[in-house]
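Apart from one protein chain that is not included, each protein chain of the complex appears where it belongs.
Naming follows writing order (A, B and C), and every chain is counted from residue 1.
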Amino acid sequence: MSAGGRTTAYLGPEGTFTETAARTVTAGDKSAQLIACRDIPQVFRQVADGSADQGVIPIENTLEGSVTATLDALAAHTDLRITAELELAVQLVAAAPTGTTLDAVKAVYSHPVPLAGCSQWLSRLATDVERVSVSSTARAAEQVAAHGIGHVAIVNRLAAERYGLTVLADAITDRETNATRFVVVGTELAAPTGWDKTSVVVYIDTNRPGALLNLLEVFAERDLNLTKIESRPTKAELGEYCFFVDVEGHVLDARVGDALAAVRRTQRDITILGSYPRATPFDGVAAEHAKADDAKHRAATTWLDAWRNKATKGPAA
Amino acid sequence: MSAGGRTTAYLGPEGTFTETAARTVTAGDKSAQLIACRDIPQVFRQVADGSADQGVIPIENTLEGSVTATLDALAAHTDLRITAELELAVQLVAAAPTGTTLDAVKAVYSHPVPLAGCSQWLSRLATDVERVSVSSTARAAEQVAAHGIGHVAIVNRLAAERYGLTVLADAITDRETNATRFVVVGTELAAPTGWDKTSVVVYIDTNRPGALLNLLEVFAERDLNLTKIESRPTKAELGEYCFFVDVEGHVLDARVGDALAAVRRTQRDITILGSYPRATPFDGVAAEHAKADDAKHRAATTWLDAWRNKATKGPAA
Amino acid sequence: MSAGGRTTAYLGPEGTFTETAARTVTAGDKSAQLIACRDIPQVFRQVADGSADQGVIPIENTLEGSVTATLDALAAHTDLRITAELELAVQLVAAAPTGTTLDAVKAVYSHPVPLAGCSQWLSRLATDVERVSVSSTARAAEQVAAHGIGHVAIVNRLAAERYGLTVLADAITDRETNATRFVVVGTELAAPTGWDKTSVVVYIDTNRPGALLNLLEVFAERDLNLTKIESRPTKAELGEYCFFVDVEGHVLDARVGDALAAVRRTQRDITILGSYPRATPFDGVAAEHAKADDAKHRAATTWLDAWRNKATKGPAA
Partner (left out) sequence: MSAGGRTTAYLGPEGTFTETAARTVTAGDKSAQLIACRDIPQVFRQVADGSADQGVIPIENTLEGSVTATLDALAAHTDLRITAELELAVQLVAAAPTGTTLDAVKAVYSHPVPLAGCSQWLSRLATDVERVSVSSTARAAEQVAAHGIGHVAIVNRLAAERYGLTVLADAITDRETNATRFVVVGTELAAPTGWDKTSVVVYIDTNRPGALLNLLEVFAERDLNLTKIESRPTKAELGEYCFFVDVEGHVLDARVGDALAAVRRTQRDITILGSYPRATPFDGVAAEHAKADDAKHRAATTWLDAWRNKATKGPAA
C-alpha cells in the first residue's frame, strides 16, 4: 500500500463507468491511487490481500440487471464488507471513428444488453447492418477504433473519448432511466448513520417448501422493509438458490440484528455482507419511524427481562 | 395463614369436582387446609390477600368449554400466576332421593351443559319429564334432596353421596370422553421441568386486519406449538377480543421468551399468566426436540453477538 | 303455524331482553305470534320442525361474552341459517319489592355475569350482603319477588316491571358500554344487500400446527376482514377446537365463496351458518371497496378462462 494515500482497486479497463465511480468515491483525496483490475475477482483479491484499501465494482444495472460476478465474489469473500454504495446515471452514445455517418454503418458493436436496450434506435438503421456482441462496452470502443470508418460502438461517453471516437447520436436508449449501482468493499464495518441498509446472502433449504416464505416472514414480523431480494444459483445443482437480500437498517440496530439471528436459526446459512449508508436520499420521516421501531424492539426485551427477574425472585417480602 | 400447613382455597360448594381436584393437589400434605369459596373471584382474592397460599379452580371442561369466570379472573389478577394444572375425568350419574324409580321421574335438575350432554339418556325418560336448569350440579343435588322422591339430579358421584342421594344410572353422558381441567394459582413462578407450558393473554388491536395472523406467525416462526388458543371478549365493546394462548415451553426458555417479547412489541398488550408443568404425559422425544430448538435459538444470538463484536473491532492487527 | 301471521320462537322466560329483541324483529307485523321457549335448544327445535317460522336468541354479550348454548345449537342445526342480527344496549337496574331500601339489603340475586359486571355498585353495599347466583336475570327477579323486602335483583327494566319490583338504582354496570347481540334463525338464505356478513364454523385439525394460521391466511389473501373469530371446544376432547368466524360479505359474492371453498379443501370441515345484513351502520366507502374487490375477483377468473380457451385452441388460422 502506498504511503501517499488510500489505494482503490476498481474493475477496469480504464474508461468504463466503474472508473467514474471510483473517482467519485475518492473525490477530495488528492493522494488517492487508483488500480484498474482486469476482472471483478481481482478487485476482491487486491482488497483481501491488502494491496488495496478498498475496491469499487458495479453490482446492478437497470438494463443488465445484477452483475453476477460481483454477487458471486461478495458471497465468497466473507472477510470483506460492503462499506458504501453509489448510483450513477448511464449515458449511452453511438460513437465511431471520425468520418462515419449514420447512413453508411456496416456494423454496431456493444455488450448484448446495451444492444437490446437501444433496439428502437437500431431499428432506424439499414436492415443489413450487422450487430456484434462483445464482452464489454469498453471492448466495443476498442474494436471499433481498430476496424475504422463504418463501425459504430454503443458505449458511454468516457469510453468514446478515450478511444478517440466521435459521438454520432446521444441518449439512444429505449427508456430514459438507465443507472448503475456500485458498491465499495473494504475490511471494516461502516458506522451507523441512521439511514443505512444491510446486505446479506441467505442460503435456503430448497427441499423444504415454504423456506423462502419463512425468510420473508422474519422481516415482515419486524416491520423491516426489503429494498432488494434476488435469487442466484448456488453453483452446486440446477434449482439450488441463495438469496441476496438488502434490508433497511444497520446490523447494530436491535431490530435488524434480531432478524438476522432469526434467519440464522431458521435457514441453512446466512452471510452478512455489510451495513452502509443508503444511496437513496435521506427521508427524515422514515428514519424517525425506524428509530422508534428500534426503541420499541429494545423496550420489549427490557420488559421480558424485568418480568423474568421479578418472577424468579418471587413476591417482595 | 395457618401454621399447620399450606392453605388451599377452592371453588365450592363442597362436593363438586373442584374439591376433588383440590384434594388431589394437596394429597400427601396431612396438615393441608382447604377453604371452599362461594365463587371464583373469591378464590383469587383469598390468594391475592394472603388468606390462602394457593387456589384451585376449574378452567375448562370437555362439554362446557372454558370457565369464563376463571379466564376473566386470571386476566384481572396480574400479580398471581398459574403454578400447575391437572385434569380429572368426569363421571356423571343420575341420582335421586331413595325410592325414586326411573319410570316415575317428575323432573331432572342440573347445570344446562350436563343436561345437554346427557340428551340421549334423557330422551329415554317419559316425554313429560320437566328439565330444570340450575347454576351448578351441586345446587341440583341440594334441590333434589329438598324436593324429595321423583326428582333427579345429574351430578358427579361425590355430590350424590354428600346429599344422601341414590345413584339410579351411571355413565350417562352421550360421549365417553368428559374431563375437566383445573389450574392452581399462586404467587410464585414454577421452576422449569423440561415439560412445561406457558399461558398468556394477548390483547390484539382488532382494528388492524391481520393482527391475529401476526400473533400466530410469531409462534410459528419459532416452531412453538400452541396447545390452546381461545378468544374472549374484552368486556369493552362487542367485537373486541383478547386471546388466551397456551404455548409449549417455559418463560425462562430463550425461544419462549423471545416469542413473548415479539408479541409484546407487535400487539396491543400481553399478560404472562405463568409457566407450569404440562398435565399431558411426558414425551421424551418432544422434550429433547424442544431442548435442541432452544439451544439453536441461543446459538443464533451468540453468533450475532460474535459477528458484531468482531466487526466493530475491525480487522485484527 | 298459525294462519294469522309469522310465528317467532324466542328464548324465554318473558321479560328478558330476548323478548325485547323478538318484538323488535317483528315490529310492524301486527299478526306476529311470539312463543317463549324454556331454553335455546327448544327455540331451534321449534324452527326446525316448522312450529315456528323463525327464532330469536342472544349470541353475544359485552359482559358475558358469547352465549355458548347458541353457538352449540348453530353448529348442530346445519339445516337452519342465521337470517339477521340485531344489537340492543343493555340497561341493568337494581330492583326489589317495594319497601326495600339500599341500607337494608339482605341479598342480591342475579346471573353471575351481571353480578361481576356491577362490582363497583355492589361494593358500596354493606359487606355482609349475600350475593346469590341464579341461572338468568329473569329468575333473579322471580326469586326476589318471592322472598320479599330486603332482597334485590340485578335485572333489566322489563323484568323488573313484569315481576312488580321497584327500581332502586339505575345504570349500575361498571362500564357504560353493555350490549347484547341477537341473531334470527330461519330456513332460507337472506338475499345480498351489499352490506352483509357471513357466519361459518370451521373445524380445524389441531394436530397440524399452523392449521389456524392457514385459515386466517385464506381470508387475508382475499382481503376479507373477519369481524369475529371465536374458538369453542368441539366437545370431543380437551384441546380440540372449532372456530366461529364472521367474515364481511355474502356467500353469493365471488370472493367470499372462493374463500369458503378454500377453507373447505384446507381444513377438516366447514359449516356455513348463513349470510345476512350487518347490524353495524352502512359504510358506503367500505361497501364500494368490497364491490370493486369482488369485481376484480371475477375478472381474474374470466382472464384465466380466456387464456385457457385461447391456448387450447392454438393460434388463430
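Definition applied: a contact is a pair of C-beta atoms (placed from the backbone, for glycine too) under 8 Å apart; a residue touches a chain by one contact, two chains touch by 3 or more.
Bear in mind that the values here come from a model prediction, so they are computed numbers and not experimental data.
The undisplayed chain touches these shown chains across the complete complex, A, C.
Which of A:Arg181, A:Arg265 or A:His297 touches the hidden chain is settled by the complete complex: it is A:Arg181. Of A:Glu14, A:Asp39 or A:Asp305, it is A:Asp39 that touches the chain left out of the display.
Summary of contacts with the chain left out: across C:Thr98, C:Ser123, C:Asn207 or C:Thr312, the touching residue is C:Thr312.
By the touch criterion stated above, the residues of chain C touching the omitted chain are 79, 81, 187-189, 214, 217-218, 221, 251-252, 257, 260-262, 264-266, 272, 296-297, 299-301, 303-304, 307-308, 311-312, 314-315. Along chain A, the points of touch with the absent chain fall at residues 38-39, 41, 60, 62-66, 68-69, 72, 87, 112-113, 116-117, 131, 133-135, 175, 177, 179, 181, 209-210, 212-213, 216-217, 220, 225-233, 235-239, 241.
The rule is short, and it goes like this: only the chains that are shown with their structure count from here on.
Contacts between chains trace an open chain of neighbours here, each touching only the next in line. Looking at contacts between chains, the pair that accounts for the most C-beta pairs is B-C. Chain A and chain C have centres, each the mean of its CA atoms, that are 57 Å apart.
Residues of chain C in contact with two or more other chains: none.
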